[in-house]
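Take this structure, written in structure tokens, and hold onto it; I'll ask about it next.
Of the protein chains in this complex, one is absent; all others appear in place.
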Amino acid sequence: MSLTTSLAATSAPRRAPRTSLLTKRRRRVGVVLVLPALALVGLLIAYPIGQAVYYSFTSWDGLTTQWIGPSTWTQAFHNPTMWTALKNNAELLLAVPFALGIPLLVAVMLHQRVAGWKIFRSIYFLPTAISWVVIGLVAEHFFAYSGTLNSLLSDVGLSSVHTNMLGQENEALIALGITFVFSMIGTNTMLFLTGLATLDQSLEEAARIDGAGAWRIFRHITLPHLSRFIQLAFVMTVISAFSALFSLIFVMTGGGPGYSTTTMEFLVYQTGFNQSQFGTAALYGIILFVITALVGIVQLRLIGAKDS
Amino acid sequence: MAEIVFDQVAKVYPGGNTAVQNLSLHVADGEFMVLVGPSGCGKTTALRMIAGLEEVSDGTISIGGRVVNNVLPKDRDIAMVFQNYALYPQMTVAQNMGFALKIRNVPKDEIARRVGEAAKILRLTEYLDRRPKALSGGQRQRVAMGRAIVREPQAFLMDEPLSNLDAQLRVEMRTEISRIQRLLGVATIYVTHDQTEAMTMGDRVAVMRGGILQQVATPDDLYDHPANAFVAGFIGSPPMNLLNAVVDERDGGLHVRFGDQSVVVPERYRQSHRLDAYVGRPLLLGVRPEDLVAATGDAPGRFTATVTLREALGSEILAHLNFGGEEVIVTDDTTTAPAAHSSRVVARLGARAKVEVGERVELTLNPENLHFFDAESGVTLRGGA
Partner (left out) sequence: MSVATTTPTSRPAARSQVRRRVGRTAIFVAMTIMAIIMLYPFAVMVLISFKTNAQYLIGQGSSTQTWQQINSSLPVWQELWNSTVVCTLSIAIILVIGVMAGFSFAKLQFRGGNVVFLGIVSAMMVPLQAILIPEFVNIAKTGLTNNYLGAVVVYAALGAPFSIFLFTTYFRRIPDELIEAGIVDGLGYWGVLWRLALPMALPAIATVTVLQFIQIWDDLLVGLLFLQNPNERTITVGLAALAAGHTTSIPLLMAGSLVSAAPAMIVYLIFQRFLVRGLTMGIDR
């Protein structure tokens, strides 16, 4: 019953080397596997951001670059067009609650598993597959003076309320917003539906046994569980509002009438490729980036705060 | 010659956590060595260091006489059976078992032969074309073993292979693994937290706690002569009763006093356990449940206790008793001073014993099998090498 037998050791104990061969190999392979991704993202995303910052201080028509300096920025902030664009972006953000609320409702309805819900689900998701260009074209037809909206109104007997939304300065943006909400319904519904699917049934059942009504269950059990998903949907929707909207604008209004539907993402294109002011366009691009980065960071803070 | 030697091996994690401390252990060729201990004791870490899946912080590990600290796992000529089997899901049983050979470009017919033989030993022949997800837990476990057997390595390393099986299957597979190991005669290091597996399967058993090797010996030795209070309490189920006690010199002989009871200690213990040095000093008295017997006639050293719980197992009755003393439970954490607990002992009585809850019974300690441990260090007082 002795503790250990003495050793017939073949070598005297010595310090083992710090890192094992296996660990070294793992690290090496790890680095090599990541290099292509790093190169791709670094060269084509990170590097251009730096360049954009540089270009934002220049006046550049595509042929000659001329360094100007910080005055390009002060000029930009005095440019009413830019403020119009920002204002348009801000106003479009009013559509975000709808772009979140409607999908939430739809997801909850789907979650009830009423007869044929799988078919409904497929139908609701279908528009996510088609391009915003296509949606924009159909929307343009819908809102046009001779389009579907007006003929619907006529059918209901409201022919006096005919509109020409895309031709009116203060209405075009609303039409755009409605189309934007439509485009986001599919993706966000998908997101929320999955969130609901991960919700533990037994929680709901326990609550019902305790006597909670449908609304209370929704408020105190369903919504808190979905908060992560809602946050993700929020970030994705806002980022879309600042970038993906381009296709809709291009096809539906071309930024007009006037500048009433020109948002920052469209302005970048217009300033750069229609007006050949690449320096200014780069500048607007940077502003766009700062805005989306801020949204992302704020959101991360909120998520981080909740988790801790 | 495929012996495995740990020479003062230590494993320290970057945060400062020491998983294994100064481990020196020698596993002979063909031996079935079990590493057992509570979770966190370092047994799995030690096993993984043999495999090469953990870096060795200090000391050397040798396999077959060769120091392997800086050798890749695949070059160590060892095979491992993982706790969750780790079978390749996209491959059939036959492909799983033959994979290591395929990588080394062993000719196809040789692979088929070895796989076929292993399948026969493990009774897997009819499952060779199935995928892991179509197999039961026990079958998957056997495939994991087959994968190791096919390698024909110098040593098998097994990491709690039975812990995911249900109780009945576990008993079956225990004997299977023992049989196969004896058949193949390959040195095996087997990690488990279950002391029953350790006792039934091992040629020798190494008990670990908190990264430190407590004792390595044959199962019998561990049971009869535990080196410290931890091993005493860990090996054997139900565990050995450990009681705070004091040895008195009285009426020309030794008595051990625990709680409100006092019992005569046979004279030979004075010599074998060096009790002279402990007269009047607190120590730990260890008595196995089967060494607490119902007192008959006028046997000396009887004491009384009250039955608080009665567990009838069919083959025996476990009686939990209170006697107004203090029982000691040695815990898994490495603080050396064992904490005192409520006053219980467990006695293993025959199936026909007539005891009811609330009854006062008279018991004696079997004087042949008393254990004494130092109250602070837990080390056995038994003299000898």
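Going in written order, the chains are labelled A and B, and every chain counts its residues from 1.
Please note the rule applied: a contact is a pair of C-beta atoms (placed from the backbone, for glycine too) under 8 Å apart; a residue touches a chain by one contact, two chains touch by 3 or more.
Since this is a predicted model, take the numbers as computed values, not measurements.
Across B:N17, B:N84 or B:S136, the single residue that touches the chain missing here is B:N84. Along chain A, the points of touch with the absent chain fall at residues 22, 25-31, 33-34, 36-38, 40-41, 43-49, 51-52, 55, 106, 108-117, 120, 122-135, 137-138, 140-142, 148, 182, 185-187, 190-191, 193-195, 198, 201, 204-205, 208, 214, 217-218, 222, 228-229, 232, 239, 242-243, 246-247, 250-251, 254, 264-265, 268-269, 272-273, 278, 281-282, 284-286, 288-289, 292-293, 296.
Against the chain not shown here, chain B presents residues 51-53, 73-74, 78-80, 82-84, 86-90, 99-100, 103-104, 147, 151.
Keep this in mind: only the chains that are shown with their structure count from here on.
Residue ranges of chain A in contact with chain B, taken from their complex: 1-5, 7-11, 13-23, 25. Partner chain A is touched in their complex by these residues of chain B: 5, 7-8, 24-26, 52-53, 55-60, 62, 65, 67, 69-73, 213-217, 221-222, 224-227, 382, 384-385.
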